[in-house]
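What you see is the complex with one protein chain gone and the rest in place.
First chain written, first letter: the chains are A, B, C and D, and each begins at residue 1.
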Amino acid sequence: MNALTRFFARLEGPQTIGRGPGFWIGFLVVLTGACLYPQFSDGYTVGNTVYFFTWVFMALGLSLIWGYGGALSFGQTAFFGIAGYSYGILTINFGAAYGFTLVAVVLAVAIAALFAVLLGYFLFFGRISGVFLGIVTLSVTLVLERFMAQTAGPEWRIGSARLNGFNGMSNMPPLTIPWPGGDIVLFPDVQLYYVVLGLLVLVYLLLRILVNSSFGNVLVAIRENPERAEMLGYDIRKYQLGAFVIGAALAGLSGVLYTTWGQYITPSSMGMTAAALPIVWVAVGGRSDITSTLIGTLVVLSAFQALTIHGSQYALVVMGILLVLTVLIAPRGLILSGASRIGRLFGKRGDA
Amino acid sequence: ADPIKLGVLEDQSGDFAAATIGKVHAIQLAAEEINKAGGIDGRPLELVIYDTQSDNTRYQEFMRRVLQRDKVDAVFAGFSSASREAYRPIVNQFDGLAFYNNQYEGGVCDANMIVTGAVPEQQFSTLIPWMMEKYGKKVYTLAADYNFGQISAEWVRNIVKENGGEMVGEDFIPLGVSQFSQNIQNIQKAKPDFVVTLLVGTAQASYYEQAAAASVNLPMASSVNVGQGYEHKRFKPPSLKDMYVTTNYIEEIDTPASKAFFAKFKAKFPDEPYVNQEAENSYLAVYLYKQMVERAKSTKRDDLRKEIAKGDVCMDAPEGKVCLDPKSQHMSHTIYLAKVGADHSITFPKVWEDIKPYWLGEAGCDLTKSDPSAQYTPSNPPPKP
Amino acid sequence: MALLEARALNKHFGGLHVTNNVDLALEPGEIHCLIGPNGAGKSTLFRLILGEHQPSSGQILFGGEDITALKSYKRIRRGMSVKFQVPGIFKALSVRQNLEIAMQQHYPPAALHAEIDRLLDFLKLEGEAKQLAGNLSHGQKQWLEIGMAVSLKPRLLLLDEPTAGMSPDETRATGDMIQRLNADGMTVLAVEHDMAFVRQVAHKVTVLHLGQVFAQGTIDEIVADERVAAIYLGQSTPSTDAPEAAHA
Amino acid sequence: MDVGTLAFSALYQFGDAFAFLVLSACGLAVIFGMMGVINLAHGEFIMCGAYVTVSVAHTGLPLPLAIACGAIVSAMVGALVELIVIRHLYERPLDTIVATWGLSLIATQGTLILLGSTMAGVGTPFGSFQMGGYSYSLYRLVLFFMALAVLAGLYALFNWTRFGVMARATIQVPHMAAALGVDTRLVYSLTFALGAGLAGLTGGLYAPTMTLVPTMGTTFIMEAFVTVVVGGADVFLGTAPAAAVLAVVKSVMTSWQGQLFGQIGLLVTVIIVIRVLPKGISGFLLRERA
Partner (left out) sequence: MRKEVLLSTLGLRAGYGGKPVLQGLDLTVREGEIVAVIGRNGVGKSTLMKSLIGLVPVMDGSVIYRGEAVEHLPAHKRARLGVGYVPQGRDVFPRLTVAENIAVGAMLKRAVTQADRDRVLDYFPILRERWGQRAGTMSGGQQQQLAIGRVLIADPALILLDEPSEGIQPNIVQDIARIMVELNRTTGVTIVLVEQNIDMIRAMAQRCYVMDKGRIVAELDRDGLADGAAMRRHLAV
């Protein structure tokens, strides 16, 4: 009982913004809004929102690794791609019956996490840090991209799944929930929306607990001063590896959800531009706080899409200007800076 | 009357923009002409245009948007094959109709797709034998290392073999590579009679300048260059000297229909750097759509496909007469052999009329009977019934 | 048995022989001060003990166990902790968080915050608990780091110039604290240049010079040693200048 | 084919790869190595240099002068960018990733809007020479020697001049450098402008050999970052050996198995080198020296 309340007490803490009844009432209001809104909206908007949600997991994972742990991984898209392809290969070979797509999600995320264990062991136990870490992870994802791009030939197949090179892999089934009287196929519409929203809330709350736990404390300590953290008796490599694997699993989850959303995965999802995007989302929101990351990612994604829709060829220029201005005006990230400004407005102290 | 809505998803920025902005302009030109002439059965055309920024994920976002939110009647979409594969599942899911107005590696057998671009059998079965006749039987292929390049290279290999020639080398170049010293040396070592260049994207186009600077001086043959990337306009002569290209359209084609099209294009878009084959494919696709809708008196995909099945959806395009093949929903083309001179002027040593996109149909794709929604290649043909 | 034993420790940096066959033994429960000229190798010896540097040759034993090849964090877990010469704190975290990170390993969650409050009080940093550690004054940073080191409840506390930048009163307070901890059983090895402090706390003093053990004994023996005066203490020893300190 | 020809062609390929790596990296090495700014707009400074060079050459000025113009204009743009944006970010270098990525979007798309999707080239000067049955572009040798000259010049600048020492001091402890009388803002501006100018020089040098499109900078980016990072923190100790190692790997892998393996080989080398030397080559050299 005591342990359980302490567990939930970790929902708040110095590592996350937002505390007290005010925040949680706001949280519930937003959550309720998110639950109700499909009833008042059209299929496109809902499907598009799911699309935005799918990326958020990767951003949250990067926030954990980079914002909290101080290790800038430039290669989260490697896990995204691995999980996406794994889902494709598994479901193309074994189909969608008996809820296998759900098993495939778990397996695909596990494969990404396993790859992260190997890579992370190599990186952190080799004491690679700073920008070196960024370039090595980027190199890994680019190697995967280059390799996958040239697998167009029929010899590149796993079972009945063609890797299909740069054109990408398609024809995998969407998520399918077995149901008496006909499986429920989760096309990007209301059903998939609730599934992904549920996952998102779960991941968000668990991450809040994680970063406010002693694990989170140590992670932040490593970011601030790894030597000191080690001199307090922590094996910093294990903590970094732990965060890296969790972050990779979340990137993998994004990859799987993205793949099921569009029934398509491509090598360019592991390319240079794709690799840079999560960094931008996380940095714009405020990398050292998961709430800021979550909101920031959604804001950036929808703002950039809206710009592209309405801005014609000026869209990219405006995006660029917005990014530069954000960095200049909101040093700690748009959301984090905004939150602390609001916090100050209401006379609260020590927010964030 | 209610407008007919056409979605247009093309790359107006990013890597591919140089070859694809003209496609948007061509569609705008055709729509304007059609609307001036009273629309399609009295219904005006309304274009819903999004910039896909050379980014596959944008194709996914916007294909969903045009089909689900904008509820367009047909979509004109895609340059790279990857972008087409990215949006194809979505078109299938919503049972939409998409025109892919681009030359490509071929093989898409999908009832939701109509392809107006040229395919390898049209470009290589003409080009390669002609080149072997003129220059000799030793061939070297330099190709982009992805689906388009690999599959096209496979076509070249097969045709060279069928014609009693010899492949003396093949080099595959990852997309984005711009440095070719090693390949230039490989080619010199292999001593081919000519080089087939299947290089894609602006970075890879740097090959020509670098080969010229090293005095490679070999004739070249291509299905993409000049017709798509107008390298002969972008590079200083004579780096593209003796480049032979089979294309269904380029702005230099000297027929009345072509000159009229080119003049209209330039009148509306005077700054257009070049009117390439994809621009013409896009232009004719709008008219093709008009014809089908007028004949079917409907914009429903099934009604349109009934017209296609009749096998007589044909039109006089700027390139000449073109027809839609009911089995594959691909297009027959007039194929021009363009030769680049030392001063980068274009001549046309040969023209082949009415070259059919025969391969898919012969291999077993028949959309009038079934819709596998798949892409096939010579080494991965449709399953035999 | 000695708690810490260094046997013939050598460390080279390129051509520089920084510690030269150092033998040092610390009895459990003693306060041992390490003094010596700048560059004598004192901080380097600390880093060797902590495993930040690997010795070129020699052996380190802790509680009888050979720890020469052990990773740093394992040595800490065996019961060491350290305050560095240059403050090593978590600058962008609050003072409270700094202590929390150090103490969460040693106190149950329920008791943790009360313990932190106690320690803050003790360090006279209660007013700065929410302040970012990087914004503390130099002296306050020293206090914080000493607090972090002490809070690990080590068997062996390593202090590299704990009173640098402190006023005489604060130096004395630090000395008092160390004596109290020592009375509770903590063994201390401290590097200091402040002779008043050394005189206050040291049971035993080792002088390091040019990487070698130069002299060893009680503070009075050392102060009386003319060779030490020549290389280190100078003409007027502080002990004569500030006699009050010793009796405070 | 005789041994001499083989050796020459191997050397030529190595030199070609080396020049590309060094010239891609040098501007970035100054900006990242000296200032800690992760400049994702590096490629766009290269593009800027190339565009200016070609535009100037089209007016009839000789190519070397045109290249100098390209470098100078890029340097000026760099100084401006430093003043408006980068200056405010020295305290938080990671944020420069986002800011310079934004700048890169602005530059690429702005160029597309203003100057169209491509620009006509100028052609490669100097022609070719024959060696054992192969013909080679003479200009590639010029590029190689320019790479060596840039390395030598940078080494001299940063180690033998007041500016070099001031710049390095400023980057390490800016407030202390200021307290010792160094005008740190000026030093930052000049350093950034130098890096941008070097990128512009690279663009100018490669402009005659490449297609000119707004996105052309991206072809340099990966090589640039990889070289700088394998080199490690010390620009001058690091860049040259890193480029040498990577050029060997790249040219050998490319000639053996093609460009794909050249690229993958490059990336795998990075992963291995950094695993073995976690602080890059210069980190390793300096540790040994210490």
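Before moving on, here are some points about what is shown:
Just so we're on the same page, a contact is a pair of C-beta atoms (placed from the backbone, for glycine too) under 8 Å apart; a residue touches a chain by one contact, two chains touch by 3 or more.
Keep in mind that this is a model prediction, so the values were computed, not measured.
Shown chains touched by the missing chain in the whole complex: C, D. The residue touching the chain not shown here, chosen from C:Glu27, C:Glu65, C:Asp121 or C:Asp169, is C:Asp169. Across C:Asn20, C:Gln85, C:Gln105 or C:Asn182, the residue that sits in touch with the chain not pictured is C:Gln85.
The chain that is not drawn here is touched, among residues D:Thr5, D:Gln172 or D:Gln257, by D:Gln172.
Residues of chain D in contact with the chain left out of this view: 162, 165-166, 168-169, 172-173, 175-184, 233-234, 286, 290. Contact between chain C and the absent chain runs through residues 13, 36-40, 42-44, 85-86, 124, 135-140, 143, 161, 164-170, 173, 193, 195, 231-238, 241-242, 244.
The rule we apply is simple: only the chains that are shown with their structure count from here on.
Centroid distances built from C-alpha atoms place C farthest away from chain D. Inter-chain spacing, taken between the CA centroids of chain A and chain B, is 37 Å. Centroids of chain B and chain C (each the mean of its C-alpha atoms) stand 75 Å apart.
If each chain is reduced to the centroid of its CA atoms, chain A and chain D end up 33 Å from each other. Of all residues in chain B, those touching 2 or more other chains are 13, 145, 172, 174, listed in ascending order.
Annotation for chain A: residues touching 2 or more other chains are 146, 150, 313, 316. Looking at the complex, you find that chain B touches chain A at residues 12-13, 49-51, 53, 55-58, 60-62, 64-65, 68-69, 81-82, 84-86, 88-90, 93, 145-147, 150-151, 172, 174-175, 373-375, 377, 379-380. Within the complex formed with chain D, the residues of chain A that make contact are 72, 122-123, 126-129, 131-132, 135-136, 138-140, 142-143, 146-147, 150, 272, 276, 279-280, 283-284, 313-314, 316-317, 319-324, 326-328, 331.
Interface residues of chain D facing chain A in the complex, by the touch rule stated above, are 32, 38, 40, 85, 88-89, 92, 94-99, 101-110, 112-113, 218, 221-222, 225-226, 229, 260, 263-264, 267-268, 270-271, 274-275, 278-280.
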